[in-house]
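One protein chain omitted, others in place.
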Amino acid sequence: MTDYRPDELMVVEAARHINDGDVVLVGTGLPMLAGLLAQRTHAPNMCYVVETGPVAPRVLPTPISVSDPRVMHGAVSHGSLLSSLGGVLQRGLADVSFLGGAQIDRYANLNSTVIGDPERPKVRLPGSGGANDLASHSPRILIITRHERRRFPERCDYITSPGYLDGPDARKLSGLSVPYPEISVITDLCVMEIDRATGTLGVARLAPGVAFGEVQEKTGFELIRPADIPSINPPSGDIVELLRREVDPGGIYLKG
Amino acid sequence: MTDYRPDELMVVEAARHINDGDVVLVGTGLPMLAGLLAQRTHAPNMCYVVETGPVAPRVLPTPISVSDPRVMHGAVSHGSLLSSLGGVLQRGLADVSFLGGAQIDRYANLNSTVIGDPERPKVRLPGSGGANDLASHSPRILIITRHERRRFPERCDYITSPGYLDGPDARKLSGLSVPYPEISVITDLCVMEIDRATGTLGVARLAPGVAFGEVQEKTGFELIRPADIPSINPPSGDIVELLRREVDPGGIYLKG
Amino acid sequence: MGKSATNKLMSAAEAVERFVPDGAVLGMGGQSIGRCPMALSFEIARQGKTDLTVVGCNLAMSMDVLVGSGLVTRTECGTGNLERYGTAFRWRAAAEAGELAVADYSHLGMASRFLAASLGLPFMPIKSLLGSDILTTKRADGPDPDYVLMGNPFSIESEPVALLPALSPDVSIVHVQKADAAGNFAIEGFSTHEPEMVKASKAVIVSCEEIVDPEYFRENPGETTVPFLFVDAVVHQPFGGYPTSVYRRYEHDREHVVEYQRVARAGGDEYADYLRRAIEEPGDFDGFLAWALTDDKKAVLRDEMERLI
Partner (left out) sequence: MGKSATNKLMSAAEAVERFVPDGAVLGMGGQSIGRCPMALSFEIARQGKTDLTVVGCNLAMSMDVLVGSGLVTRTECGTGNLERYGTAFRWRAAAEAGELAVADYSHLGMASRFLAASLGLPFMPIKSLLGSDILTTKRADGPDPDYVLMGNPFSIESEPVALLPALSPDVSIVHVQKADAAGNFAIEGFSTHEPEMVKASKAVIVSCEEIVDPEYFRENPGETTVPFLFVDAVVHQPFGGYPTSVYRRYEHDREHVVEYQRVARAGGDEYADYLRRAIEEPGDFDGFLAWALTDDKKAVLRDEMERLI
């Protein structure tokens, strides 16, 4: 059996969610690695669009910022925040966006703004950046995060980026152009997906060796539990090798 | 006394209305000649902006279109309709615009769209182009036209480009950002200017040898008549020479 | 859901066949006598695509031949105009005959409508048009208004603002200097309303003077006007803007434009004869060029442009 680390499994599973030809809005970190892996395997025609503007760059490993020259390398145009977030994303040309947040709730809403009362923040987080825009306009949303109970509260302290807000039709009612996006949350324990009937998260796949009970225990809200939950396929040795050698050769994000 | 033609007097008088440092929105024809003359005499720092986008070109004589490469020559940027009409004009950076039209009425409204009923046009004219934008957003508006009665009706059949609409505060009430522009109409017979108290045109200067009565007779509405009306200064021989030799050397617009 | 970076090179005939349906809202690039998409427009006329709504800013000869061919039911634009060469005469005649619906806007009005659609927005505010008959002749209410007047909600004073609806052409045609096979392209010189219009369009056909290497725009990303994401078809057609000018390539052909305006003004058999000789008989745009333009004349037009840049 292949030896792999939890972060590597997350990246490999996220890469599987990218189709060939997809226009992918992506920042840095594990999402960027997932994109690079997809591009080097089953999705050679995937097109990166970076929020800062670059279109279809040949990203050099391993960028640590959306302002990194590595995300401009070989791009067909450099663009601007307006051209990427307005002209591509709000225009409706994106297929997939990657998001993250300090909190993810039952409806897959994300909080990257503030812990505690917004008026008197206990912890001030960085804020939306382009995240709200990505969540508002993407037909498919991928979230990669470590599975810790504090990250999965019943309700976000602040909704920075909309999931299904508070019910299955809430996005449509609030005017969002993509009313029913696919949302997948990829953790080291499982893959969660939005159930369209309720607008809430359920477990779609479990990481090898993980039981539903463990996932539920580490989650602050009740998860939808299907009768049968398949396992996440573990990565092949070749893929793990590719990841370590070419996608993040310096181990910038995939440390032990 | 210098020998000059009526069109030359109009161009010379229009040039006098341009100040050094002005940002001037201009098309082709006599207005462009007036700009070129001003730039070669008292207004070397005048800045052309052409509706197609070019900023500060060193215009080569004699352009016949706003798409003419002559209006792009030596420009610091080439731009677009949006950058010139939105980013400069609507943004409030223009000082002066030149306009024209088939009809000019008492309130200095212009019609370049249709003669007769708009639904069943007797004559279909080219339409606004950028003219409505220039008239909406310019603090000073210059109109050069031959003085013929049919060109000066009581009321335009169609207001393509707003003058004072139908009264002194009508622009403000309709939401136009420049509520009280200076408007000068320069003809072969006179210079007319807007009277701010009434929002209507009056005669400000008369061409040499022209009497008010002749102007009024060739105008379809009653003109405001000040007690004393000074004459338009005739151009010097040097200026006429400059006009013929450098500004329109081919006599493209200043024919006999 | 952007367009992929596949090889999109094809003939004008194939591009028009595939991407211009009857009844299309057709976005048209170019301005007056500059960089008009003549080859693509002639091909649309040749294929007889009908019931078209032509939209743009300063529409001229490339629109006029479609109107003159009886293929256009409506235009939405700033002007139908060749400036010194006169009005677009077939357009004018059709409007006066009541055979063509003409929706008037200012250039900024049209550019704003394209801008809205290019950003995925349902409308764009504008401070032009207020008080003019460009608005008063349009419908401001009902379920499908032409525009809406509202007060600026961010101002304490009463300040009317107009909202214009986004305009997203079914297909746009533009002629540019450089493109690659994937559809990345560069406009040199002024770019009119084309960047916004192209990005607003559901499909885009680009014809170009020059096909550049697939690596060209990756090496010169600052030159890219529009990336491949928006483009469906790339047609290599040197002199594809003739008889209008293409900046840095060739001047407009005064004689041909004057002759076109003469027959367009005359209408009737003279105009029909032009359409037959310029569009039908040649079979394609190279055929038209062979009829209209000698190699000597090409050289002259190139030289004239060279002297002006």
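Chains here go by letter, A, B and C, matching the order in which they are written, and residues are numbered from 1 within each.
The definition used in the following text is that contacts are C-beta pairs under 8 Å (C-beta built on N, C-alpha and C of every residue); 3 or more make two chains touch, one makes a residue touch a chain.
If you're wondering where the values come from, they're calculated on a predicted model, not measured in any experiment.
Asks: Touching the absent chain in the whole complex: find that residue among C:Pro21, C:Gly70, C:Gly86 or C:Pro165.
Replies: Once the missing chain is taken into account, the touching residue is C:Pro165.
Asks: Pick out which of A:Pro6, A:Pro44 or A:Pro69 touches the chain that's been left out of the picture.
Replies: Final answer for the missing-chain contact: A:Pro69.
Asks: Please pick, from A:Pro6, A:Pro44 or A:Pro126, the residue that touches the omitted chain in the full complex.
Replies: A:Pro126
Asks: Out of C:Leu121, C:Ile211 or C:Ala272, which is the one that touches the chain we can't see?
Replies: Final answer for the missing-chain contact: C:Leu121.
Asks: Considering the whole complex, not just the chains shown, which residues of chain C touch the missing one?
Replies: Contact residues on chain C toward the absent chain are 116, 120-127, 143-145, 148, 150, 152-156, 159, 161, 163, 165-166, 188, 222-223.
Asks: By the contact criterion defined above, which parts of chain B meet the unshown chain? Give residue numbers in ascending order.
Replies: 21, 23, 45, 47, 55-56, 58, 72, 74-79, 82, 86-95, 137, 139, 177
Asks: Which chain A residues touch the hidden chain?
Replies: Spelled out for chain A, the touching residues are 27-29, 50-54, 60, 64-70, 72-73, 78-82, 85-86, 89-90, 113, 118, 120-133, 136-137, 158-162, 165, 170-171, 174-177.
Rule of thumb we're sticking to: only the chains that are shown with their structure count from here on.
Asks: Using C-alpha centroids, which chain lies at the maximum separation from chain A?
Replies: Ranked by distance of C-alpha centres from chain A, the top chain is B.
Asks: Which chain is in the middle, if each chain's centre is the mean of its C-alpha atoms?
Replies: The chain sitting closest to the overall C-alpha centre is C.
Asks: Between chain A and chain B, what is the separation of their C-alpha centroids in Å?
Replies: Centre separation, chain A to chain B: 58 Å.
Asks: Averaging only over C-alpha atoms, locate the centres of chain B and chain C and give their separation in whole Å.
Replies: A distance of 28 Å separates the two centres.
Asks: Going by the contact rule already set, what residues in chain A reach two or more other chains?
Replies: none
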